[in-house]
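Here the complex is missing one protein chain, while the rest keep their positions.
The letters A and B name the chains in turn, as written, and every chain counts its residues from 1.
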Amino acid sequence: MEAFIAAVIAGIGAGGVYAILAVGIVVAFRGSGVINFAHGAVAAYAAYNFDEIREPGRGNIYLPWVDPIPEWGVLQKLRLNNLPVRIHIMEDPPTWLAVFVSLAMAAFIGALMHFLVFRPLRNAPTLAKVIGSVGVFIYLGAVALKNFSNSNRNDAGWWGFDSTSDPYVIPFTDKTMPGSNLWLAGSALVVGGVLYLFFRYSRFGIATRAADENEKGAALLGYSPQLLAGLNWVLSSVLAGIAGIVFLHKTNPSQISLLVVFALAAALIGNLTSVVGATFGGLALGMIASGGVDFFQRDFWGEGVKEWLPADGIRQFVPLIAIIIVLYTRGGKLPVRGSISVGRQPQAPATNNATVGTLGLIGIGLLVSNIFVSKWESALTTSLIFMLFMFSLVVLVGYLGQISLAQWSLGGVAAWTTARLAADGMKIREFDFFANGGPNWPLLLAAIAGVVAAVVVGLLVGLPALRIRGVQLAVVTLAAVVAIEKLVLRNTGLMGEGAASTNPMPVLTIFGSNFGGFNENSNQTDNWKFTVFLIFMVAIVGVLVVNLRRGRIGRRFLAVRANERAAAAAGINVSQTKLLGFGISSAIAGIAGVMFAFKLSQLTSENFAPLIGLGLLAFVYLGGITTVTGAVFGGLLVAGGLNGEILHLHFDGVDQSAINIAGGLLLVVNAIMTNGEGISLVNATAGKEILHGLRRDPIPPDFPSGTETSTADSTVADSLEGAVV
Amino acid sequence: MSSETTDGDRLLDIQNLSSGYSGVPVVRGVNLHVDKGEVVALLGPNGAGKTTTLLTVSGLLKVLDGSVTVLGDPATFGAPHKAARRGLAHVPEDRSLFFGLTVQENLRLGLRGSRSAQAAGYERALELLPALRPLMGRRSGLLSGGEQQMLAMARALVGEPKLLLVDEMSLGLAPIIVERLLPIVRDIANETGAGVLIVEQHVHLALSVCDRAYVMSHGEIVLEGSASELKDRPDLLEASYLGGEVSA
Partner (left out) sequence: MTDNILETKGLTVTFGGLNANDSVNLNVPRGKFVGLIGPNGAGKTTFIDAITGYVPMSAGTATFAGEDIGSLKPHERAERGLVRTFQSLELFEDLSVRDNLLVAAYPTKWYSFILDMLYMTPKDQETEDRVNWALDIMGLTDEADAMPTDLPHGRRKLVGVARALAAKPDLILLDEPAAGLDTAESQKLGQHLREFLDHDMSVFLIDHDMGLVLSVCDYIYVLDFGEIIAEGTPAEVREDPAVKAAYLGAEAGDVQAAAAEAVVGAQSSGGE
């Protein structure tokens, strides 16, 4: 018991960081109505800079971009001036200067985010805003990777103690925790307290709260909502920087990005508006997670439970559960910050004749596969698998309008389940590290079971969608991504010994011939039969998805996406329709995951890491999330796919992080300019859309009903509500 | 009092205005003006386009055709805060109170100008609406409908506006409260020389406080005149409200 209490209390360390991050998310939300998924990435970027400037003998900081003009090849010969990236401050700066410079960098990023991303998106639909922040997430992560190498940046000493020394005896117990935990919790309380007072009493704070509640009212009183939003973005980013710096002595900055899940949970506990609630929510989550891990690691559970519930899994399950509980109990009442109007959704036109496109695709695929054989084979199959996967996002996000970030994790569930069920405890290839134990099911049966598992988990992920929508759903699904990774994919009890590293994958054999991606002869993933197999899979599923759109169910999906109230009035069972969408989408994601497994000889959980799922959503959005064609373009663009391969051949040194940087940028541009219709619809609407994007009306005149009486009854309701006491 | 004024006295000048939603005009060919010290009523049945006109003046809706000059400058669509800083106050139909804020905080957001000007505006508003004094610390969401309307008025007044737009002050309020609130706009116009444009359902009350009135129907102005002229022709008013031919 004492140990348990000690574990709970020790959780205030991590909890403090969650709290500071959560407060930053609250500030950005109050100021602009955006839930910033990239908040952790901003924290990480500031932390990297803090570390870099303090690195002995360096003293540099890096601006949040990379030099677009590489130091090789044709472009270098043109002798263009390179964009400044690195700024030398001073060697071995005093700590206060390092803190100041890093926070200034965070503030700069906040201003950039406001002006370049969220201000242009201020009247865009939810999806575009989510994509905008996902774009920043991917972009900042890739830029950090490029500017700061991914070496261990753990700066243990900067506060004068590291995580192991300076133990602090926890009161009433004989256990200790790192003294830094107290500092972290203390910082959180100070930050929370200061911001509470600031928002409570300063005119800026009051105006922010006012504009948050009623933008129109604030504007009519002379406050510019966009000015308030910009200042709050800067403040929010500085808070992210503080969180990143104070946590630097515990963890590598690259780990900070995904702490955003805990921070989102804490912010939701604070109703997305309460600084105090977010602060204590963050501390509480840290303590619950720490206590929960201790609790389930107890001996009395027996080895079985310990094995099946990995510590990381329990930890990551805490924010998911917290988010779901908050959204379920308060879902309807959570503030959906009303900007004065919301832009239209991306068009999702029905394709009336898919034959030409399908045949063309098959033909081109076969040509590429046969002419260029082995060289591009692997990139081509990667593109094809991701096309297949992106069909699942077209159905769920494009047609039905439900923003799920978890679909690639479902692909992971299917892939791992297949590998596990088909395993027989024998090594498959000589170089396998592990011989995965399993029931030795026939591979195709195991694959079907894998898809079923994806559908089951997908429906579970979709359940919250019955109560909540839009960005809130995206938050739940992001938490689900992390929970699925830690609790399912990396769970050695569930998925076998190799779940922590690599699991061998059996060979896909049809009619005695190897149809899997891995070529035993060349020791590479360049089996052309697999390519052909995939081409037909993509064609078939693509046609099914096209047909879905032009049928009755597709119409119902679009109706639900457009307007749930009106859909119910038209007799549509909205809940059922949403679950159907999650089911179909999860099945497609599962199929894609299984195909991914078929391609590889070894599965690793890295294949299904959270950032990959976000990247895939990003790329299908680039291609056009509302059409099958868009998914095809998206698949070609993916890092590791055909586009990357071509770039790689022609420009030595173009790597995946460069593609992610470009991708993240393009994503933001695309969200602003084409509203997610992407490459696939650009031809049809390019001119009009781009013009529309450029001069998007500050406040488009789309008041609810178009008549002056529209709000009459609700106004009465509101005022009545106000008159209770 | 409207007939002979100099340009400096013209606070609001709407000429041949068309405006509406999504580029579709709801209001067509409206001509209207408000001068210093004048209370003007904009009347008409629901859906006639009164609120649309006010929203266009504030810059919340786009001028599709014609011109709107507010306090000497054209209406700035998309930047309502600019007109507000010039001295326009708009109490919208939904009152746009900040329910999460206290009465005092709501009022504080309306303050404008130097410290002394702020103090003076604050005092004047509370003199006109003394019922708010004991409620300062209360969250505005917890006020009664009448108190909320008073707060919305007070918040507009503390900034000492040059031009005041009030939309549907009587909405959802008992007649006795309206009867008490409405004359305040008369006092403001008389005391500060501000121009006031009210949209009002209570025709008789509106005509009792205003100098002039316009009657809108289906997006157009169908009737205009001084308060006394309109009081004498209830048949015309009734026709424009309850349907039937307006033959004037």
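Basically, a residue touches a chain if its C-beta (ideal position, glycine included) is under 8 Å from a C-beta of that chain, and two chains touch if they have at least 3 such contacts.
Model, not experiment: these values are computed from the prediction.
Novice: Have a look at B:Gly59, B:Gly172 or B:Gly195 and name the one touching the chain we're not showing.
Specialist: Selected residue, touching the omitted chain: B:Gly172.
Novice: Would you indicate which residue among B:Asp65, B:Glu191 or B:Glu238 is in contact with the undisplayed chain?
Specialist: B:Glu238
Novice: Which is it among A:Arg30, A:Arg556, A:Lys578 or A:Lys599 that touches the chain not included here?
Specialist: A:Arg556
Novice: Just checking the interface: what residues of chain A touch the absent partner chain?
Specialist: 344-345, 347-348, 544-545, 547-548, 550-556, 558-559, 561-563, 565-574, 580, 584, 704-707, 709-710, 712-718, 720-724
Novice: Which residue numbers on chain B touch the omitted chain?
Specialist: That gives, for chain B, the contact residues 20-22, 24, 26, 45-47, 168, 170-172, 174-176, 178-179, 201-206, 208, 217-219, 237-238, 241-244.
The rule we apply is simple: only the chains that are shown with their structure count from here on.
Novice: Centroid from C-alpha atoms only, then distance chain A to chain B, rounded to Å. What do you get?
Specialist: 47
Novice: Help me check something: in the complex, which residues belonging to chain B touch chain A?
Specialist: Of all residues in chain B, those touching chain A are 20-24, 26, 46-52, 55, 58, 60-62, 77-81, 84-85, 89-90, 92-101, 105-106, 108-110, 112, 140-145, 148, 155, 159, 171-172.
Novice: Which residues of chain A touch chain B in the complex?
Specialist: 203, 206-207, 209-210, 213-214, 216-225, 340, 697-703, 706-709, 711-712, 715-716, 718-725
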